[in-house]
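A single protein chain has been omitted; all remaining protein chains appear in their positions.
Right after this comes subunit A.
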C-alpha cells in the first residue's frame, strides 16, 4: 500500500486492465424506454426467499402496486407492479438464473398513462433506525450493483458492532457499463439523500464515495453538492478491474481487508452501490416500490446503444428491438463481460439486479482450444484475492474439490474472472471453480 500511495493512486494489489468500451454510452443522457406490451416479474430477483404473490390471474394492477409480498421468514423483499395492466398469468418463465422461475406476467394496459402510485410522503429525519429499516424493506430495494442483496438487511447491524464508515461504491469497473457513471452525474441529490438515510439507519458518522479515476467528471459534479460538514466525501481510486468489488474498494480506499468469508460490518463498514443510493433517496421519502432501473444497453450491432430507464420485467427482445439490434448470431449477456450472466432466451426479463444488456458478436468472443496449464503464474498475478488459480484449476481437473475448499480457499473466490481473462491456455478457470463450489455444497448436504 505504502508504495502504491507514493504514485498517488489508491488501489489494491493485482487485478487486470481490460479495455473499457465505455465511450459509446457514457456521454449520453439517460432516456426512458417505451413500455413493452408485456412484462415478466420473477418472484425471486433477490438473494433470499422468493416473494409470495398477492394478486390473481385476471386482476388489474396499478403501476407501483404491491404484487408479491416478502416471505415471512428469513431474507426477502416485496415486488411491485412495474406497469399498470392485467395479470395475465403466474407461471414458469425463463430467467438469467438458469432454470425457469415462477413469475408474475402482466399485460401492459395500452391506454394507461402509467403514472406510478405511492404512499404518503415520509420524512426519514424523523424516523428511528428500526422505522427506516422497515420502510426500506417495503420499497423492495435490493443492491442494484448486481448481487441483489436486500438493502434493508444490510442495514441491520448486530448490536455489538459499530459502523464508522458507509462506503459508497461508484467504481463500475466492468467494461461497457456506464449506468453508475450517468447516475452520479444526473441524480446527485437523490443519491446524497439515499446516503444520508443509510448513515442514519446504521448510525455512521461518515460516508465515502469511491469512484474510479476514469470518471473524474463525476468528482467535479458531486463535490459542490456535498454537505459542508465533511461527513460525506468522495475519492478517486485507480481504474482497474475488479475495483468495483467491495473487497477491493475497501482495500483501496481505507487500506482495510474485509475478513475472509466475513461481512464488512466486522470491520465497521457497510457498502452500498451508488445506483442503490439514488433509488433509495427517491423511494423511501415517497413510500414507493422499486419499479424501474437504469441499464446500459450496448455491444455489437446496435444502432442506439445507451443508458435506458426500463421498467423491471421488460423482456430483452423489447430492449434490443428499441435499441436497433441488427445482429443474427451473438451472445446475450445480462451484466458486464467479466461477470454477467448469459441469457438463453429473448424472453428473459430485466430484473432488479440487471445493470446491463450486452450483446457480443460471436466473432468477438471466439474460443481457442484449451491447452494444459503451463504454470505461467499469470493467474496468480491477476487474482485480487491472492488465490492460486493455477493449482485450483489443476485440482479441479482431478476432481479434488475437497482439497480446493480445505487447502486452497476455493470459497473465497468471488468469480471476478481475472484468472480466466489472462490464461494463455484458455482454461475456463472460473467455470471450474463454480462447478467445484456446487459439488462441495452437494457433498456437504449429503454428509449432513
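Following the convention adopted for this analysis, contacts are C-beta pairs under 8 Å (C-beta built on N, C-alpha and C of every residue); 3 or more make two chains touch, one makes a residue touch a chain; residues count from 1.
Note that in this section contacts and distances are computed from a predicted model.
The complex appears with one chain absent; UniProt names that chain "Ion-translocating oxidoreductase complex subunit D" among the candidates "Glutamate transport system permease protein", "ABC transporter", "Ion-translocating oxidoreductase complex subunit D" or "Sulfate adenylyltransferase subunit 2". The residue touching the chain not shown here, chosen from A:46, A:63, A:196 or A:247, is A:247. Only one of the listed residues, A:44, A:288 or A:425, touches the absent chain: A:425.
For the chain missing from the display, the contacting residue among A:38, A:65, A:138 or A:190 is A:38, taking the whole complex into account. Remark: the omitted chain is touched by one listed residue; of A:143, A:281, A:337 or A:353 this is A:337. Those residues of subunit A that touch the chain absent from the view are 18-19, 37-38, 175, 247, 251, 257-262, 315, 317-318, 320-321, 325, 327-333, 335, 337-347, 358, 360, 362, 364-365, 367-368, 371-378, 380, 384-388, 390-391, 407-409, 412, 415, 417, 420-426, 428, 430-431, 434.
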